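In this view, the complex is presented without one of its protein chains, the others remaining in place.
Which chain is which? They are A, B and C, in the order written, and residues in each are numbered from 1.
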Amino acid sequence: MSVTSKSPVVLQVRDLACERDGRRLFEGLDFSLPSGAAIQVKGANGAGKTTLLRTLIGSSSDFSGEILWRGNPFPEALRGMRESLLYIGHRGGVRAGLTPLENLTWYGADNESALQALDRVDLFGFEHSLCHSLSAGQNRRVALARMFLPQAPRLWVLDEPLTALDVAGVAALEKQMSAHMDKGGSILLTSHQPLALPGLDFIDLSDFVVDESFTDIGGEHVFS
Amino acid sequence: MSSVDVQPPVSEARTSPGFVALFRIEMLLALRKRADIANPLLFFVTVLALLPLGVGPEPDLLAKMAPGMIWVMALLATMLSQESLFRGDFEDGTLEQLTLLPQPLYFAVLAKSLVHWVATGLPLALLSPLLALMLNLPVEGYLCLFISLFLGTASLSLIGAIGAALTVALRRPGLLLALIVMPLYVPVLIFGTGAVQAAIDGYAYSAQLAILAALLAAAAALAPLAAAGAIRISLDN
Amino acid sequence: MAWQWFHRLGSPRWFYQKTNVWLPWLALASVVLLSVGTVWGLGFAPEDAKQGNSYRIIFIHVPAAFLALAGYYIMAISGAIGLIWKMKLSFAVMRAAAPIGAVLTFISLFTGAVWGKPTWGTYWVWDARITSMLILLFLYIGVMALSQAVSREQVADKASALLALVGTVNIPIIYKSVDWWFTLHQPATIRLTESSSIDPSMFYPLLTMIIGFYCMYAWTLLTHTRALLLRREVRTQWAQQELAGGK
Partner (left out) sequence: MEFQFSSFADFLAMDGHGIFVWISYAVTFAALAAMALYPRLARRRLQRELQHQQRISQRRQKVKAARQAVKEPA
């Protein structure tokens, strides 16, 4: 499925700079994520990959530059973006006190599609057992099951989705991601493991890193 | 390959849980963690049973101390169970998902605080006549004690949520949460004990209960907002 | 205003250089006012009819109590400015204001307690003013403890700013409920601060001391903020020149 140049841009970032603990992680970042495309954010540890993802989903507001969701900027567009956002972070977002089925219905899925999704991450038979009795791998698959729901949200933001997955799991995930892209969805993700995903673009944060000399971070004073 | 728009567009607005759904799920979780409900109650009863052992069984002395002691113990029981309000969700990542819901975080925090009240404050209020009996509280005070605890512990849960949210990402939040929240509990404690004392002395106590209700209304309106802000700040840690 | 991190208005370097000029004058004003006020209040103001000489403690108790409360609002407001406009400078002012306010609250509590001895015969009395002061001290300690407990400085600033704001909403409620509670339990006794009559001979030294305390507060807040800014901006050139060349 080729991303035609005219396909609508879902998420656009202009001249983005992020700061954490008084240190500038990167600056001058520009990219746009059209619908039906996927971008993997590369960069050394601590280069700010997670900070970038958290900024794009509106969880951190220490940034300069512009983030546009379908043309209109944050924070006005934040609510609209969150209506079509699926975010999976380092922590899966699975409640130990609930069963996998209840977890998925908590994310707004109806029973039938939740069962379908759980089956596709081969959790058949575990739908009704409490998550704290399942293994870490199974819990991870419950977290990823949200991507297998029929009406999955349009924008997927995934932080290291492949961790703790076996070979079969990775393959199933890659297949589901490309199916999502075919349906016009877009994906933004970070991953240490290589990903076999047709049409995957890359951004390397180290191209936008600020060199760590003694810069006057305090900024020139405004009044002479 | 035909252009992208031919396939059915991916669903736009995801159906995320509203206030009622959140309340139901939180209630379900609270009922499943039986211990979290029983602990504050057991704490409440055992400590109050210790009081006569410490102070001596003279009925009139106990009667004088009963309103204050019952209220202080209710306050401490609520505060002890406050810490677990967001901690579990923080550790498994659902707290972060709550902040990403399209509708304001206010409703999720309100739902959690109300569930915390139903799980701790309400049972304390229901149990209070038994404790009043043990501490020889005059009979006129029973009804007022129940109403004041009923209203007061709700405010305590709502205000305590702010402290829980501010300390959710810390390793050992217990003491700090108490330190932060204690001054904010003072007005509720003063009017709660004041109402029961007035009822015992035979004065009208509707004014104190009205103020407690006003404090509850203010807490219900403002505390979840502050707690929501605190959650977003703590998650950035 | 676009929701982004615009070039901060109060950049720390501008604040540091601007205050270089004000500090000496502020220091001079507070020293002069405080010494004149103290000598005047201790030596020249007439004795109080009822309380005798112990009322002279009013000349430090009242200004300290004023500033303890005003200091909390100053801390909360600078925290709010930091939260809304993300200004590093106002977070530094907030972090500096917390310990100063706590010390002033302690001073007013201590002087109030010592004053209580000759007046009521015991050091600690649950007088409405003193009880409210004690709760205010707990509020200060809560803010300071929270800002120490959070490891990341930015998050600690925002969290303590929010707690300070929650505190300001509660202070009037706390003061009113303590007052109501005090009138309920305590028959009318000499209220600590209202000495029998505030005639001019007592009012002017008190006024001098209040203004002196305000100048001292401003000077202390500025110097603490500057020291904190140097620590926070230690990686910048201007801070290093300041530290190297500084006195």
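By our rule, a residue touches a chain if its C-beta (ideal position, glycine included) is under 8 Å from a C-beta of that chain, and two chains touch if they have at least 3 such contacts.
Here the structure is a predicted model, which means the values were calculated and not measured.
Looking at the complete complex, one finds that the omitted chain is in touch with C. In the complete assembly, the contact with the undisplayed chain comes from C:Trp115, out of C:Tyr72, C:Phe91 or C:Trp115. Only one residue from C:Trp85, C:Phe106 or C:Trp238 touches the chain missing from this view: C:Phe106.
Listed here are the chain C residues that touch the chain not shown: 38, 42-47, 52-54, 56-57, 60-61, 64, 99-100, 103, 106-107, 110-111, 114-115, 117-118, 201, 216, 219-220, 223-224, 226-228, 230-231, 234, 240, 243-244, 246.
Methods note: only the chains that are shown with their structure count from here on.
Among the other chains, the CA centroid farthest from that of chain A is the one of C.
Chain C has its Cα centroid 32 Å from the Cα centroid of chain B. With centres defined as mean CA coordinates, chain C is found 46 Å away from chain A.
Those residues of chain C in touch with two or more other chains are numbered 152, 154. By the touch rule above, chain A contacts chain B in their complex via residues 1-4, 6-7, 35-36, 54, 57-60, 79, 82-87, 89-98, 102, 106-108, 130, 143, 151-154, 180, 182-185.
Residue ranges of chain B in contact with chain A, taken from their complex: 1, 3-5, 7-17, 21, 25, 28-29, 32-33, 88-89, 91-94, 96-97, 99-102, 232, 235-236. Those residues of chain C that touch chain B in the shared complex are 135, 138-139, 141-142, 145-146, 149-152, 154-155, 158-159, 162-163, 165-167, 169-170, 173-174, 176-178, 180-181, 184.
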